[in-house]
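Note that one protein chain of the assembly has been removed; the remaining protein chains are unaltered in position.
In this document, chain identifiers A and B correspond to the written order of the chains, with residue numbering beginning at 1 in each.
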Amino acid sequence: MDLEGRDIISIRELTREEIDWILKTADSMEPIAKKGSDMLKGKILATLFFEPSTRTKLSFETAMLKLGGETIGFAEPEAASIKKGESLADTIRVIQNYSDVIVLRHPLEGAARFAAEYAEIPIINAGSGSEEHPTQALLDLYTIRREKGGIDGLNIALVGDLRYGRTVHSLAYALSLYNVKLYLVSPSLLRMRREVIEDIKGKIEVIEGLGLEEVIPDVDVLYVTRIQKERFPDLSEYAKVKGSYMINLDVLKGAKDDMIILHPLPRVDEVAVEVDSTPYAKYFKQVWYGVIVRMAILALILGAVK
Amino acid sequence: MDLEGRDIISIRELTREEIDWILKTADSMEPIAKKGSDMLKGKILATLFFEPSTRTKLSFETAMLKLGGETIGFAEPEAASIKKGESLADTIRVIQNYSDVIVLRHPLEGAARFAAEYAEIPIINAGSGSEEHPTQALLDLYTIRREKGGIDGLNIALVGDLRYGRTVHSLAYALSLYNVKLYLVSPSLLRMRREVIEDIKGKIEVIEGLGLEEVIPDVDVLYVTRIQKERFPDLSEYAKVKGSYMINLDVLKGAKDDMIILHPLPRVDEVAVEVDSTPYAKYFKQVWYGVIVRMAILALILGAVK
Partner (left out) sequence: MDLEGRDIISIRELTREEIDWILKTADSMEPIAKKGSDMLKGKILATLFFEPSTRTKLSFETAMLKLGGETIGFAEPEAASIKKGESLADTIRVIQNYSDVIVLRHPLEGAARFAAEYAEIPIINAGSGSEEHPTQALLDLYTIRREKGGIDGLNIALVGDLRYGRTVHSLAYALSLYNVKLYLVSPSLLRMRREVIEDIKGKIEVIEGLGLEEVIPDVDVLYVTRIQKERFPDLSEYAKVKGSYMINLDVLKGAKDDMIILHPLPRVDEVAVEVDSTPYAKYFKQVWYGVIVRMAILALILGAVK
């Protein structure tokens, strides 16, 4: 198996074998993350964030630096040449002269795939439009595997904004490669898109329409997402659902002892602060796992691990 | 003595022995600063500037890079997750997964201490609200010690905005650990806060109420601060005091030959440009000393120097 030179645009383009290999490589990255390495010395990662995402940008930068590489990039599109009317295709063809791999975040759907068609170096999709965010899905899988000892056989609930949140689409596709039961728990306004559900239903058991309290006793993993105000066309709709689907100690009373809670972060109030100190809370550990998963991805697509 | 793992929140939490040790360590950093080193190879400094301060940010970055470490961070809070409603506690618990030490600048008083309570890695306060700025105080002390051969026995005047300027509080506390005479010279509107004066008066001689020309013949160190427009609740008050307390060649006529002038920078017009070429002017050397003092702090709290 060889991922050298591969673009990471959609989780759907990775086989279960490839995903498992990335997760296994992530295991081997943990000691390296702690002491640093020279695996990617002389290599440069360009982070092109046409839409702000401090957390994702810093996570990739940390991963690259821990491997001995360097980073360049921008987080303020208004400072970029884009402002002067440059096309994305041109920007990519310029930046690939400065770097060995590009991480792209863009407000428009399809932007990452479009960029990959022009680039001669690997492109990693860090979110485009409300589409997939494949490295988030990989780190979510890694967190589940690491904290639960494996993925097959688990009951997993995705909770909150399943329509506009870009992480849940990638995660649902990824989970459909494993033997899991998937609960989708959301306000009807924010149900997961039909095409995603149709796609995964043939592969795994998907249960929609239950309330949070009904699914909690049965789940091993509770994946909570922020209800993102900026994705709402109408703020009065946001007001209606805000605060529903909030996880607090009371809601968790019926949960299994070894249930775990994940969250792509940032969270606002969908997981109460009182939950942070319970053994359920794995969302900050998830951040750490994100660094080592991204290290694995960078090392693999740049050919430092084969 | 061991500073490994220590937060640097307030100068008041450091003993004179610890301060002297930091200053002594800074001496040993100067040759390293000139040629670079691998002392902190594999370590990452996160600079979280929720309020802009180019100079302080670049100074810390330079210090880290000279030690062989790397840096990540942000200088534009509006680009950060904060915009999405994330709490400072969450931001810190995320960022500590990306880094080995955090430098924090925040507009709110107490933010650095609050962050330190949540962080498992060391936090360095680079200014929170109009409170302390401990690393500036340390570099001020270092400049005095280096340029005057020591601190004990000196007559030192703090001039300008002693109320809103955050560097002077930390410096006053720090100087109270030494045997100095301290003149506080400011418009009455901008007098140093009562609680600071009360605190240091028991330890050193503090003289308030004199004019600039009265103190100049007696002082060894003139520490001038900018009258910061952005700290004034009322701009007409700013207009009244602007330009008072300006240091120029005329004002310096009565000064001792070996008197030195320090300034935390940036300066606007409180020190006339004609002073720059006199032997009194040490404010640009002070910038260099800031790099080596910050190298010392990073090396000590990350355990590279014991």
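A few remarks follow.
What we mean here is this: a contact is a pair of C-beta atoms (placed from the backbone, for glycine too) under 8 Å apart; a residue touches a chain by one contact, two chains touch by 3 or more.
Everything numeric here is computed off the predicted structure, so don't read it as measured data.
Only one of A:V94, A:L108 or A:V273 touches the absent chain when the whole complex is considered: A:V94. Summarising the interface, subunit B meets the missing chain with residues 35-37, 52, 54-55, 58-59, 61-62, 65-66, 75-76, 226, 228, 230, 265-268, 273, 284, 287-288, 290-291.
The missing chain lies against subunit A, touching residues 41-44, 46, 70, 72-74, 76, 79-81, 83-86, 89-91, 93-95, 97-99.
Basically, only the chains that are shown with their structure count from here on.
Per-chain CA centroids place subunit A at a distance of 40 Å from subunit B.
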